[in-house]
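Supplied in structure tokens, the structure appears directly below.
As you look at this complex, bear in mind that one protein chain is not there, while each of the others sits in place.
Let's turn to chain A:
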């Protein structure tokens, strides 16, 4: 019945394999990849509505009942993320069609994007922690290739570091898994939650939880983000946008899932550590964004600030703050994708990445400039746009629990975000242009289409917050009451 649940993983893999054989037919590759992604977006939207009427969906592979087999679980939280990720990938593909270039297209760019999204969707949907590891690896291997694809000197150098960091992180993931299996003797996430609750989260289990925290923090860029600015600034623009929108968010998803479902008992230790890490991440991210002289550095540090902000929602841990974290997660995925696409386009039209060396872009590209203005306001959290709901709800949660330090840090970071992006806007977009309107480098139509679609999504998530509220509230309710998730899996 719930066989639809596996489609977001399996369809990209199948089409990616087909695309490998169509290497020379670039047009066909484009059509197939975009149709696949739109199809998955529709499927996940249908699934999201099914979850609202039928409760949490579950698919036991080959009929092995949990806790014995591997299974996919669709609750509102995972499917919201699958839907957002699929929509963003579709839009990024539109951008890629007109900008990525023949060389990439013939070197299996589209198959690897599809493998990436398969890994991302798999990580969101799986209900088995070892399967989460496997999906992470599928996603990471595709991302290794996408970082290195192109083979420029700088790219190869940075991708090497990116791969090595992630190999060590995956190694630590396996260690954490080994100790977890040694202690609770199960890998099903719901079953782990039951066993942990039965045993009471003793110091050994808390240590395992902290090991998971380190692993997922490395992936999410929570405090351990030293690898992020380097490797996010070298690949082509579309890949940057996909990474900024999807990869760190998978880490965040894993953190939220781990610490609301599996290890929620010893919050004094784990959630305090997450809170401290998120706070330091915000401060360090703000310093990086303030100090950055070129647009790529400013944009990558904005990703880090976003990660810190969302995880404050987890650290505070009330229903309001988790609702806010989910809202902000959706907003951040859309806004960061758009920000990176815009920043890449600034570099494309001006050939320059240092903020002070450009000016007057808005004269030659009015629509482009105003979309940048829009995303800047959204990231700062100005009311009718998408960032607002998340910020208010996380703030509300922080006030409820009296975490005033985190509250102050999170709202101060909004001002820094606004300042760092406004600096680009004032220096690069305003002022007199040195290039006349006739001599400007045209922006491809496909790129404009991608900008406009993402901008519409941002406005929709902000203005239509009420219409997505049922899904987000259901997701937060399930996160706050892990018993709903556990019952759906072990008793259904």
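To be clear about the criterion, a contact is a pair of C-beta atoms (placed from the backbone, for glycine too) under 8 Å apart; a residue touches a chain by one contact, two chains touch by 3 or more; residues count from 1.
Here is the rule we use: contacts and distances are computed from a predicted model.
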One chain of this complex is missing from the view, so tell me which of "Xanthine dehydrogenase family protein subunit M", "Monovalent cation/H+ antiporter subunit C", "ABC transporter permease" or "FAD binding domain-containing protein" is its UniProt name. "Monovalent cation/H+ antiporter subunit C"
Among A:14, A:164, A:367 or A:415, the residue in touch with the chain that has been omitted: A:164
Out of A:146, A:177 or A:192, only one touches the absent chain, namely A:177
Residues on chain A facing the left-out chain by the touch rule are 130, 133-134, 137, 141, 144-145, 148, 151-154, 156-161, 163-164, 167-168, 170-171, 174-175, 177-179, 181-182, 187, 230
